[in-house]
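Notes for the one structure printed next.
With one protein chain removed, the remaining protein chains of the complex are shown where they sit.
And then chain A:
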Amino acid sequence: MKKVSIRVWSLLVTMCVLVTAFVGCGNGDTQSNNSQESKQESSQESEASSENSEESSGTTSNLNETQELVLGSVRDIIPGDGDAYYVSMSADVWEPLTRDVEGAIEPGLAKSWEHNEECTEWIFHLRDDVYFHNGEKFNADIVIANIERYKKGPMTSTYVSIDIDKTFPGLLTTEAMDEYTVKFTFSDPVPTLEYMMSNYGTPMYHPDCFDAETGAVTSFVIGTGRYMIKEHVQDQYAIFERNDNYYGEYMPYIKTVRVKCIPDADARYAAIKSGEVMALIDNGAILTAQVEELLSSDDRFDVVMTKSHMTHYLKVNGEKFPFNDVRMRQAVSYAIDRETINEQLWGGLCTPAYGILSYRTPFYKDIQGEYNMEKAKELADEVLQGQRVAVDMIVSESRAASYPYKAEAEYLQSELAKIGLDVNIKILDGTLYNEARNNGEYNCTLDAHGFNNADPYSNLFGYIGTEGGSNVKYHFGYSNAEVDALLAEVKVTADEQKRKEIYDQIQVIAAEELPMIPILYDVNVNVHNKAITGYKTVPGVEWATIQWAE
């Protein structure tokens, strides 16, 4: 028995030793731009530099140079190889030819552009002072190489997919007119090319970082932006270092930025509250209720809000009774008290929505509506003829996790009961939700969508064009010959004022016929520690303006 006892204790001791030894081992998958560095070393360096900077504790500029800024993100800001972009645009590693800044198109790597009257030939004049992170110069050949890369697609991404047909529809040729001039020729007029090329439309990479055959990114992205990728551990953190040779107008203050991936909402909240991260940077990084709690309980934090391109809607199945009747859709719209929803469920952060277009697009028309239960009952009664009708409201589980959709659905359930609709709420897993929506097995759904570029044509066509992809696939059943004609017209109209007029008309019709019932315009909420200043969103967080407070 004594021998057995010795065996048992030997086993236990061995296990303890193994646990300590094994768990203490570092991980070995750190990717570094210069050399393979272990994460522990990096952390120690980081801590050391932090301590040094605290000791010197001198000026802000010293801190900016020496103290790493740590930000928290919902997802890995570098999805990595396999993703069409490799790294989020907000990291400022790569840059596009044109930029969408608050809905206005501004020059990016292209400083100016022009087109012929038919909008079939576009000439872009590139900046001649731009260098990639590897020291090589940006020029027209680089643009052509990138366009060739887009042709290998569609390339998928967690952001937006790269699809040559989406950004350059009907592209016939791309040619370099000189070292810094590129000409695009199209088979059909493309009046809004500069919109479609903005931001994620034309990421410009050095050809050394992607495979010319497949278009896949094969190494750290070599871009022209203000920051370079220094180190990356997938799904853990990414370290970016300032590009001191940046050509642009202003240089970032902070030399080193670390972005930690913190997928859980509670962990993110704890991270910012404990000072582990200085700010949260992704959309939906902090829940509305957490913002209120944080700001009311702690004066170390500040919140920055900007208009989001997302709009929340009650989307209806217009192929089925009762929402195939425009009066029923209008009745529901009148029955929704958007102010109450905003104040009670969204902390008053959003804006009541009555128009179909996001309030961030340059073509947004300010349309106002009203909450009028009497009118709602009247309209509903005309359709229902005194009967009560059961309707299925489906809500995606993932949406319900990001937004207060469950409470909102329950609120709508109680309000719509007053106009004769007995709402049956179904919270569904993503797969089942898509299945129900694609098969038209629903009456209405709470959903949100945004706009992938400043020109809303493709989205509007998709949602309210008779042949629109989403309209057909999700059984919205909306068809209006006048809207179709306006969409066809705006597609070939180059004049900005004329386009605005057409979009105005479409928005007025959509507010009247409600192919989708807008509820709220969303807002980007970004929280940061007051230890940093210059924190602004555009709507992603602009790192370049951030610096340590004195």
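Points worth noting:
Just so we're on the same page, contacts are C-beta pairs under 8 Å (C-beta built on N, C-alpha and C of every residue); 3 or more make two chains touch, one makes a residue touch a chain; residues count from 1.
Here is the rule we go by: contacts and distances are computed from a predicted model.
A chain of this complex does not appear here, and its UniProt-recorded name among "Sulfate adenylyltransferase subunit 2", "Aldehyde dehydrogenase family protein", "Peptidase M75 family protein" or "ABC transporter permease" is "ABC transporter permease". Of the listed positions A:Arg268, A:His312, A:Arg329 or A:Arg360, the one in contact with the omitted chain in the full complex is A:Arg268. Contact with the chain not shown here comes from a single listed residue; of A:Ser90, A:Ser157, A:Thr174 or A:Thr288, that residue is A:Ser157. Across A:Gln67, A:Asn243 or A:Asn459, the residue that sits in touch with the chain not pictured is A:Asn459. The chain that is not drawn here is touched, among residues A:Ser198, A:Ser470 or A:Gln547, by A:Ser470. With the whole complex as reference, residues 1-5, 7-8, 11-12, 15-16, 18-20, 22-29, 39-40, 43, 79-83, 154, 156-161, 163, 165-166, 216, 234-237, 260-264, 266-271, 273-276, 398, 430-432, 434-435, 438, 449-452, 458-459, 462, 468-470, 473 of chain A touch the missing chain.
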